[in-house]
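One structure is given here, and the rest of the page talks about it.
All protein chains but one are shown in place.
Chain nomenclature is as follows: A and B, assigned in order of appearance, with residue numbering initiated at 1 for each chain independently.
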Amino acid sequence: MTSIIEFNNFSWKYKASKNLVLNSINLTVNQGEFIGIMGPTGAGKSTFCSCINGLIPLRTRGWIKGTVTVLGMNTRTAKMTDLSTRVGLVFQDPETQFIMMTVEDEIAIGLETLNLKRSEIKNRIEWALNLVGLKGFEQKSPEELSGGQKQRVAIASIMAMRPEILILDEPTSDLDPEGKFEVFKLLEKIRKEFQLTVLLVSHETKKVLEFCNRILLIDEGTIVFDGSSYQLSEQEGLLDKLGIFNPKNVSEITLPGNFKKTFHSTLENKPILEISNISFTYPNLTQALKDVSININQGDFIAIIGKNGSGKTTLIKHFNGLLKPQIGEVRLKNNLITDYSISRVAQIIGFCYQNPDHQLFKNTIKEEIQFGLNNLKTPKDEIEVRYNEIIDLLDLRKFEEMYESTFYLSKGIRQRLALASVLVLKPDILIIDEPTTGQDFLMIKEFMNILQDLNVKGHTIIIVTHNPYVIANYSKEIIILSEGRLVKKISTVEFLKNETLQKIASFIPY
Amino acid sequence: MSEMEEVKVGVTWRHIVVTALATGVAAILAIYAVIAAPVAPFPGVSGLYLAAAIYVPLSLWLGMWGCLAGYFSCVILGFVSGFGAWSFYWSLADLFEGLVPLLAFRIMKADVDIGANLERKNELYIILAILVIDLIIAAIATAIPGLEILWLVTLIIAVILIIGMYIINPSKSWLLYVIFGIFGAAIVSALFGISGLVFIGIAPPESFWIGVIGWFAGDLIVLSAIATPLMVALTGKIKQTSVFVENWFS
Partner (left out) sequence: MISTLSKTFFSYIPSTNIMAKLHPITKISLVFVLSIIPFIMNNIFDILIIFFMVIILILLTKIPLFSKHFKKVIIAFLSVNVSIFIVWCLLSEREGSVVFFESTIVLIKDKWIWHILITETTIFYAARISLRVIIMFFVMLFFFISISDRDLIHGLRSIKIPFAVCLMISITFRGLAMFQNEYSIVKEAMMTRGVEFQKISIPKKIKNFISIFIALIVLMFKKTEDMSASIESRGIPLRSEKRTVYQSFPFKKKDYFITFILLSFFAFSVYLFLIKKSFISLIISLFM
């Protein structure tokens, strides 16, 4: 077994970080190993990956100690081109990995650097697309591809370069279940057919334990565990301690969780939101919703699920009037939604986007939370009272003191801040679009517990999600959409017993 | 920490990518700004020209790359407005808009973070608002013959206001920003931009001064009302990123 990656007492600190991001890492990786890397957010996993293909330190400012030797090259002195053509790195976001206008061009630019003949480049492109199951996609533009397809193109462009080491940094975090499935299937294929050394960073614990013969757990810049998945299973509680999802809790998925005391609505018989026979077609003539009717009662906790493109996001945008149906009507508290002004709707329905960066507009936490209240012309003393309530409810006060700007907050905290700034308007209904993308298990649990508490207090929660843990443990009812139609509205308990419905909804339990 | 070695990198793909993406952002904002408030008879000139507010911060954060982003986004705007090949010439006005403050800060070796240790923000903004109005009146007085006394008076007031700002907030950065980042950028781009339109033959020569005053006033307002809060709020954070440019290109 030849060692191809060696970390020797390696430490790294970014230009802007206060503390060491990687702390005295000592590690040897041998050829052919398939290593799984897990750890909480901010542990240093991505930094670790970037150290292997030379991004750190050849292209990043910071402070360094120790050495990393990859394929016989010292990463401090090697040429970036030499390293990165032999070490492939696939990132999390399928969107930003696509820089050219077509799939063919995208795969070709890496190959051009290798100075191959045109005919060889053509062959490799075909081979790579075949490998990832996208044969015939050469002329497609990025806009025509789904997230899963774009991510497969990213893998294709790396594989076409025939790297010796393949690193995947959370390749499925931003994808829907179908996308995740496609990518893991591809990884299985790669593992069987090629003699690559693979490093996989992922939150999908079960998959990591399945695929990898060696597991690294990283926490706060150090390796806290290095061994086989069997050895890991003997270390009771380590996964839980680090806030990593433990597949031993699989039973939590097959049975619904314990719901806390449910809120009894005073409007028990009257729905708060009535959707009647709505159909919606986008200006580009895609019909996204076909004759959908739903009633949502106060105190509900509903998960809306379905394949990508089934109309989930279109549907929730009808709930708060962002989109208006061509046919049918939407009633909020008995009145047509079109009768409400934008500011009035904002006070009744709060909307949280998938990416918190889309909804944070101010520099400080205080300004952000007060933003909505200022828009609604709330009196100053009322603003102060509500602000203090919310910041304590969502445990954000300590971040306010630690960070002068929202720019520095981690994704999980930014998401909590986004929720706070919506919640401060005291809406009756909260709509949350995919809150779990790219989050680790601990953050998901914390966020969902907050939502559950709000539900007990009387808020109606509507959440669009793919996450099986969330669906099984928090939602009381499920709305399943497929191709723009409502398939069923069913209780979670019933759904978890019905495999046909699960298949339609692309629901894949852990 | 003392045993650790510092790693510095020069120009990387980061700079190319940020220029390209900044061009994209600025172009999208410019196109929407022109749609929201167009000003006839100058196609491509928006009454608010909100995107201009991004060129000065971009050049101070990203050096020459920021200036280039401003230039290229203006070229794109020009193309979309139907200017054709002349966009390449006319967009130089926006290149200069970013270049003037950049040159000032680099030559005077000043820190671009105007928000650091900013004292008495509210008073400063009020003085700035008065200064802007004063400068617009000065511009009108420059254009109309026979108003020399008014011109002199406004100029004296401007100097007093600037000294006043320095007394309240003794910061070289703030001073340079107001003089070159607001006033300098506005006047240079207005003069170049309108003379460009006249030279190409799209605007009648007789409209020169009206055009300059309009462009100058618009830029002053936009730079003081939008660019300034952006600079104050974001510069400190952007300085921490790997892409922040300390010299010209890296």
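Here is the rule we go by: a contact is a pair of C-beta atoms (placed from the backbone, for glycine too) under 8 Å apart; a residue touches a chain by one contact, two chains touch by 3 or more.
Computed from a predicted model, the values in this text were never measured in an experiment.
Novice: Where does the absent chain make contact, in terms of the chains shown?
Specialist: Visible chains that the missing one touches: A, B.
Novice: Looking at the full complex, which residue from B:W86, B:Y125, B:W151 or B:Y166 touches the chain that isn't shown here?
Specialist: Checking the options B:W86, B:Y125, B:W151 or B:Y166, the one contacting the hidden chain is B:W86.
Novice: One chain is left out of this view; which of B:G164, B:G196 or B:P229 touches it in the full complex?
Specialist: B:P229
Novice: Out of A:T85, A:T492 or A:S506, which residue would touch the omitted chain in the full complex?
Specialist: A:T85
Novice: For chain B, which residues touch the unseen chain?
Specialist: The missing chain touches chain B at positions 11-14, 16-25, 27-29, 31-32, 36, 38, 40-41, 43, 48, 50, 53-54, 72, 76, 79-80, 82-86, 144-147, 200-207, 225-226, 229-230, 233-234, 238, 241-243.
Novice: In the full complex, which residues of chain A touch the absent chain?
Specialist: Residues in contact with the chain left out: 50, 53, 55, 59, 80-85, 88-89, 91, 93, 95-102, 105, 108-118, 121-122, 141-143, 154, 157-158, 161, 284, 317, 320, 322, 342-343, 345-347, 349-351, 353, 357-363, 371-372, 375-376, 407, 421-422, 425.
Going forward, only the chains that are shown with their structure count from here on.
Novice: Please compute the C-alpha centroid of chain A, do the same for chain B, then give the distance between them in whole Å.
Specialist: Going by mean C-alpha positions, chain A sits 38 Å from chain B.
Novice: List the residues on chain B that touch chain A in their complex, please.
Specialist: 1, 3-9, 12-14, 233-234, 236-237, 240-242
Novice: If you look only at chain A, which of its residues touch chain B in the complex?
Specialist: Of all residues in chain A, those touching chain B are 11, 13-16, 57-65, 363, 405, 407-408.
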